[in-house]
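A single protein chain has been removed from this complex, and every other one stays in its place.
Note that the chains are named A and B in the order they appear, and that numbering of residues resets to 1 at the start of each chain.
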Amino acid sequence: MANVILRNISKSYDNHQALRGINLKIHDREFVVFVGPSGCGKSTLLRAIAGLIEVSEGEVFIDDKLVNNVAPADRGIAMVFQNYALFPHMSVFDNVGFGLKMAGLPRTEIATRVREAARLLQIENLLQRRPRELSGGQRQRVAIGRAIVRQPKVFLFDEPLSNLDAALRVATRVEIARLHRAVNATAIYVTHDQVEAMTLASRIVVMRDGLVEQVGTPLELYHNPCNLFVASFIGTPRMNLLAATVVGLERDKAIVSLGETERLAAPCVTDGLSIGDAVTIGVRPQHLIIGSSAPVFRAVVAAVERLGDETFVYADHAIAEQVAIKIDGEGGATVGETVPVGVVTGTCQLFTAAGVAIRRIISVADQERISAIVHGFKR
Amino acid sequence: MILSALAWSATAVLALVMFFPIAWMVITSTKSETDAIAIPPNLWFVPSLAKFEAAFIDGDYLRFFDNSVAIVGGSVLIALALGLPAAYSLAYFPGKRANDILLFALSTRFMPGVAVIVPLFLLYSKAGLIDTRAGLILIDAALNLPLVLWLMRRFFRDIPLEIIEAALIECRSHWRIFWRVVVPLSVPGLGATIFLLIILTWNEFFFAVNVTGQSAAPLPVYMAAFMTTEGQTWAQMSAAATLATLPIMILGWLTSRSLVRGLAAGASR
Partner (left out) sequence: MTAIAVTGSQTARLRRLAPGTLATAPSVIYLVLVTQLPFVVTVYLSLHQWNLLHPERGVSFVGLSNYLSLAVDPVFQIAVLNTVIFTTEAVAATTIIGLGLALLLHHISFLRGLLYLFLLSPFLVMETVAPLLWKTYLLNPVYGLLNWFLSLFGIAGLDPLGQAPALTVMTIVTWQWTPFMMLILLAGLQSRPEELVEAARVEGARSFGVFRNVTLPHLRPFFAVGMLVEAILLLPLFGPIYVATYGGPGFRTANLTFDAYRLLTQQYEVGKAAACGVVTAALTMAVTVILLRRVRLDVQRS
């Protein structure tokens, strides 16, 4: 079982605390992505798992064995670096086979394994070249090949796509997903790009300031973020956040007000809420509707971005908060126009003043209804 | 336009003036003794390599030349053997004391020879190390070591840390990482450092003259003996000086480019 268990991992440097008590359990063959803004500690955590950094406190288990005092080369891991870290003075073949050579494998075995990895990554014709003769994408594939060839228990990826251009990033992303299915091993992947996280991960770990904010599948994080940070980090474009006050409480519903007359009903668990509480409403751009028959507020269109198959409308709400509205297709709105904006019922997420999410109440039927409305309306 | 022509002319003149004594040395070594001291200087002469031949046949010169080679070789090897592992550790795995070690090493290089020569002289006398190559090699190695630490650490750090990390993930032996990854990637820097050490050690005089005598003395000591020459063997002296200087001149020319580039790059970091 090539699982990874982290127990109470902390790491402090002279002037700051990089990791604060991380507890995680990564299952065999999972593809887990650590995601978060710069400085959140994701790379530090990855390197702690690799053994390149010593933890100040806590235990790291790989394959159920304690590895705190085990050298990186003995942990059964392989790592793909952001800048590829290929040895410039060796050929691609020697780069890929380096670890095997160091482990003392016979030459024939090394050759077989290297060629197999090269086939998998489509770099067979590059085996005799030097890294400097390769493009960024090719170098990255060589780096991945070097990792694959050692048949490690855990693959570690440190922002491997950051140095590639946008188109290449998408292509390589697909490659990595395909490889993971082919090789079928545990993978831990670090990135600051939430799109990569959403598309690649079986589970995502959202980090901030050395702490784990939330762990879950991509859709769990998307639909049920546990706090403001996760809600605004996951999902493109960003979730709209509006300040509001609780003005009414019913059994499974909170009525909030955005200003003078606008009212919004949000189905949620109302324990702990009182009238007059300040809350934040989170609504994703695709759940706002222009020209709704039951508008929640009016807003003045500030900008319209037409991307061909979808349109983004940025409008200023009376209290000067700007909202982003997504329209499928080439929907209409003109700059300067005042438009009524509605919210698809049951799609908004409330957050307390402290930023904690208030549990939504949505039945399965509601989910389907929302889906139909969202897509029906747009069409 | 005129300004740059003037600048160039000034530079050329100054360069020739600075180089003149050396050029004259080379020219004089191809003259006969009479020509060598002729006033006004004799520019129409038949150059000959006789004095160079004499230097090689004359056992004395060759002996000192051999000593120089042995002393330079030995001290550079010891400095590398001790200093390269240290530079490796300081470059990629610096601890809290790394700064202190580097500054300490630098300060030892600045210790004036005269502040340690007395005990070393006494010790060497007792230990029979006076007038031995080994004795001078041991001292020169200590002069070379700080340079190895500073320069090679600098050159090692030019290798991105990620490459070392990648190597550590694939291989648990520092020895192997050092020989298979670090050294091949720092060959130019290693070359420049070795050249610099050769130049400095070849020219070292103070310890050489105090600790060696007739059998182990290197070239600077041999050349110093010409100080009482009064027009007797100028051509011979010039030939000896030329042979002693030329290797270093060439090495210096080769090294200086990379060193200046290295200094300039380091400063802008």
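In this section, a contact is a pair of C-beta atoms (placed from the backbone, for glycine too) under 8 Å apart; a residue touches a chain by one contact, two chains touch by 3 or more.
Because the structure is a prediction, the values reported are computed rather than measured.
Residue B:V118 is the one among B:L49, B:L62, B:V118 or B:V187 that touches the chain not shown. Here the missing chain is touched by one residue of B:P41, B:G128 or B:P188, and it is B:P41.
Where chain B meets the chain that is not shown, the touching residues are 4, 7-8, 10-12, 14-16, 18-19, 21-22, 24-25, 28, 37-41, 82-83, 85-86, 88-90, 92-96, 98-99, 101-108, 110-123, 138-139, 141-142, 145-146, 149, 154, 161, 164-165, 168, 174, 199, 202-203, 205-206, 209-210, 219-221, 223-224, 226-227, 229, 231, 234, 237, 241, 244-245, 248-249, 252-253, 256, 259-260, 263-269.
For chain A, the list of residues touching the undisplayed chain reads 13-14, 18, 47, 51-54, 71-72.
By definition in this document, only the chains that are shown with their structure count from here on.
Residue ranges on chain A touching chain B, taken from their complex, read 50, 52, 71-74, 77-79, 81-83, 85-89, 98-99, 102, 146, 150. By the touch criterion stated above, chain B contacts chain A in their complex at residues 160, 162-163, 165-173, 176, 181, 184-185.
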